[in-house]
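Yeah, one chain of the complex is gone here, protein chain that is, but the others are all in their spots.
Up next, chain A:
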């Protein structure tokens, strides 16, 4: 499919170009979506090497802001099927290699 990383330059380019957050799927309202996305970006940048801490930070912040109970998955590769409350799901890519899934289900 994609010839990954033939040269270093390409990889750097890829990293530079693909550093923006890319929302794959969401049903959140506009305001909430923006807020959640920003939160995810901050968390992933803060804990660039520790996905677990990033996920923890996102979950806690979301619980505070939008009420419990939020669930966060961050990883480079995973599959999932979740049940979420309507209008409370965000699935996004970030930094070229991370997938973040945030949803609420209490």
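Following the convention adopted for this analysis, a residue touches a chain if its C-beta (ideal position, glycine included) is under 8 Å from a C-beta of that chain, and two chains touch if they have at least 3 such contacts; residues count from 1.
Quick note on the criterion: contacts and distances are computed from a predicted model.
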Choices "Serine/threonine-protein kinase BUR1", "p34-cdc2 protein", "Dynein axonemal intermediate chain 1" or "Cyclin-like protein" - which one is the UniProt name of the chain not shown: "Dynein axonemal intermediate chain 1"
Residue touching the undisplayed chain, where the options are A:53, A:68 or A:97: A:97
Sites on chain A contacted by the missing partner chain, in the whole complex: 1-2, 4, 14, 17-18, 22, 24-25, 27, 75-86, 89, 91, 93, 96-99, 101, 103, 105
